[in-house]
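Note that this complex is displayed minus one protein chain, with the remaining chains in position.
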Amino acid sequence: MSILVDKDTRVAVQGITGRQGSFHTRLMLEEGTNIVAGVVPGKGGQIFEGIPVYDTILEARLKQDINASIGFIPPPFAAQSILDAIDAGLEVVVSITDGIPIHDMLKVKDELKDKRTYLIGPNTPGLITPRQAKLGIMPSKAFKPGCIGVISRSGSLSYEVCDELSKANLGQSTVVGVGGDSIPGTTFADLIPLFEADSETKGIAIVGEIGGVAEEKAAKIIKEFCSKPVVALMGGESAPPGKAMGHAGAIVTRGKGTFKSKVEAFRDAGVRVVHKPKDLVQALNSLLSAHR
Amino acid sequence: MSILVDKDTRVAVQGITGRQGSFHTRLMLEEGTNIVAGVVPGKGGQIFEGIPVYDTILEARLKQDINASIGFIPPPFAAQSILDAIDAGLEVVVSITDGIPIHDMLKVKDELKDKRTYLIGPNTPGLITPRQAKLGIMPSKAFKPGCIGVISRSGSLSYEVCDELSKANLGQSTVVGVGGDSIPGTTFADLIPLFEADSETKGIAIVGEIGGVAEEKAAKIIKEFCSKPVVALMGGESAPPGKAMGHAGAIVTRGKGTFKSKVEAFRDAGVRVVHKPKDLVQALNSLLSAHR
Amino acid sequence: MNLYEYQAKEIFAKYDIPTPRGKVVDGRSDLQKAFEIIGKDKFGMVKSQVLTGGRGKAGGIKAVDTLDQGLDAMQGLIGMKIKGFPVERVLVEERLKIKNEYFISITLDPEESLPVLLISPKGGMDIEEVAGEYPEAIGEYVIKLQADLPSFAMIELVKNLGFQRQLWGDLINITSKLYRAFCEKEATLIEINPLIETVDGKLIAADGRLNVDDNALFRQPDVSEYKQEFKDMVLKGKGVDYVDLDSGEVGVLCVGAGMTMLTMDLVAHLGSKARCFLDMSHGVNPAGFKAALDLLASEPDIKYVLVNMFGGLTRMDEIAKSILEAIDKFDGKFTKPMVLRLQGTNADKGQEIMREAGYQVCSELEDLLDRFKEMLREEK
Partner (left out) sequence: MNLYEYQAKEIFAKYDIPTPRGKVVDGRSDLQKAFEIIGKDKFGMVKSQVLTGGRGKAGGIKAVDTLDQGLDAMQGLIGMKIKGFPVERVLVEERLKIKNEYFISITLDPEESLPVLLISPKGGMDIEEVAGEYPEAIGEYVIKLQADLPSFAMIELVKNLGFQRQLWGDLINITSKLYRAFCEKEATLIEINPLIETVDGKLIAADGRLNVDDNALFRQPDVSEYKQEFKDMVLKGKGVDYVDLDSGEVGVLCVGAGMTMLTMDLVAHLGSKARCFLDMSHGVNPAGFKAALDLLASEPDIKYVLVNMFGGLTRMDEIAKSILEAIDKFDGKFTKPMVLRLQGTNADKGQEIMREAGYQVCSELEDLLDRFKEMLREEK
């Protein structure tokens, strides 16, 4: 088991013939990802690495039973490619793109209402169920099949955390990078129930940071619905409030989203909060043995 | 008491200086209606019968505490005038206009979702709380203050029914013509709970006809929520199924909305069904005395 | 306004919805042109153009192989009456090699106040029959005022109905064009039945229906172009809603649909039957009444005229004057027995006017019905 994607997920790559798209398609195939279609406007009919290429995601969906996509699309066109994938009814849509205009994302979020699509990202390394499906750009070496569900707003930090989890033989059921933008598709709170329901996931690791209210919302859901041990690695304690943190998602708005409020919300929900990747592994290990 | 409108309702007349608008404004004033503003684009600043005229309904709303409007507006512009009144936040908006394009009404209905506005009509004689407020074009003579709440899809038939109620000294609390169009604003089902909650209303008279599903929906609400006696006068028994009945609302679609299905729904809800205005009065009288 | 098949197909063509090659024809020279357009090999289908269903069963569609056969078919059909509708022209089209017949329709769901799409792999027959016999064979989708139909919902729909994958793209494409036409032409109904899948896998709208909202015609120039062709619009143009009920003996004249229906019911309760009704809601003027009386006079089935009016917006003195003015124009030739009731706004004045002209008028409905019963008895 796992969440969102596994070896049976039938994936289309939007932008498969581009520099990024082609490079990572090969790496995703190496991970075992079941990539069945590519989408590049104007290149319909071509074959890339044995994969048929279509002009539109809709055409791909009409011709083949795809249910997920990952897009390597430049920012000006990324929102439309996401909307196309939502319109085609895909269940999981991953957008790697960094730099999608915020007002484009407002429209995307509006379109996502009442839809079954999980949009992962944008501005995310993607998601991975190790050795089954990688819809992303993360370094495979850091990941290993296992029992921890990982959700993270930061790409680099999630690699670090997963590397530690792998070394400690806990491994990961599925790792989801929700992305660093201020308006992400799927949020922590959306993913907690999926991990709670997944039999293979024994514990959950959250990699959070200051800004936004994703951690606070996640804490609320955890308190209500989650029986599994959860540990959060939190960054930004020493960040001065109000400074732009590089990520738009790290902007502290209207007094909400501070390090303190997040840590308090987590603690109130019974979530252990740590400051180093190694500590996260240790905390999970001790909670898991207590939980057994 | 009454529903929707009474002597304190502050009314704006859209199209107050037109032929219809000016004629009926005088009649509405005679009934006691508290008309405080007129709206005619391009005639802002004028005074009609002592009533200030504004260019837009919004301007009227900004300047005065109006909470209801009635529009005498030609079909091509009627939907926009309704949308303007909804946008201005009025609680009751009456549209007399016959012949509003259906696709315009689809947009109006969409706009009404989650709004507090009761749109009465279009293609209605309006609504009246006798001797307090008339937002409509019905002949005042037929109406008299009393204890019966009347809702009707047909204008002419409601006059007949109210005339009988008046002669029988039952009178009317409020009379609402929901209008004959296939896409009305407020429906029977929306009004039943208001009459149920109104202490002055002792019984409810429904004037229904074939086509649409307004009667069936009303029957459901009555069965669930209504403790007061209800009598329905139903027309269309001898109308051949599938014939356009003049009213768009009388089109029988997809087997629903037949005379039989309506009468059955009413009977199932404990509603007495009659065929003549006189019978309606008789039925109400006997039910009311039994109810006391 | 309901469009003829050929008109609906002209609109379809504007939206790139595939239709059979062909031409509407009302004479020999046109037929020759149609033959040339279609070509010898695929000639031809000759289809009577009438605004009613079931013309196939009524013999209104002929398959022909040669121009001569086509001519015979055309001459046989033109002038024929189908369910009372005279055939004035035929649509001559190519013969399609049929593999399957499907159904697509978009209409308004008054309950939801939204357009609704119906689609079925069982086309070519009456969709109400399909709904009765194979309800699961009709897919329904309520369209929430989107600018476009969402593809995912369309895919679900055609997939669940068992359409083969290779048809999905074309089906969804045609559906979305139909929806665009539905919105832009302000239709109340747009329909393809049957949508034919040919043996070489193409989808073609073999029949087409398009009903456009009468209230929107003022801003639908290309539909309004078809307007003059409808004779029943004459009365409507004068503000009179006329409905012919095929059989009966009473002409009913009222104001308002509700009153009209109730009056018809009451006539039926007295053992008689309305032959037609005229709702004068917008025709309260001499011209409207003249048109209405002309119609009542010209129809031999109509033995009695029953006028039942309760006026709100319409003033009874105006009605009385209009009726008298209309009767005057007959120079005493309007002789059908008539019972009258005038009630409501200015009823006293109206009744007085009629009485002065020598007519009996009631004010109460019960009196009208008594008078009508009496009249029935006298005449029989």
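A, B and C are the chain letters, set down in written order, and residue numbers restart from 1 in every chain.
Note that in this section a contact is a pair of C-beta atoms (placed from the backbone, for glycine too) under 8 Å apart; a residue touches a chain by one contact, two chains touch by 3 or more.
The structure presented is a predicted model; accordingly, all values stated were derived computationally and were not measured.
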- Touched by the hidden chain, restricted to displayed chains: A, B
- Identify the residue among A:12, A:35, A:73 or A:137 that touches the chain left out of the display. A:137
- Of the candidates B:7, B:26 or B:63, the residue in contact with the absent chain is B:63
- Checked against the full complex, the residue among A:213, A:230 or A:284 that touches the missing chain is A:213
- Taking the full complex into account, find the residue in A:71, A:180 or A:203 that is in contact with the omitted chain. A:180
- Touching the unshown chain, chain A contributes residues 75-76, 98-107, 109-110, 125, 137-139, 141-142, 152-160, 163, 180, 182-183, 207, 209-210, 212-213, 217, 233, 235-240, 243-247, 249-250, 253-256, 275-278
- Could you please point out the chain B residues that touch the chain left off the display? 58-59, 61-63, 86-90, 115
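Keep this in mind: only the chains that are shown with their structure count from here on.
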- Quick one: label the inter-chain contact graph as line, ring, star, complete or other. line
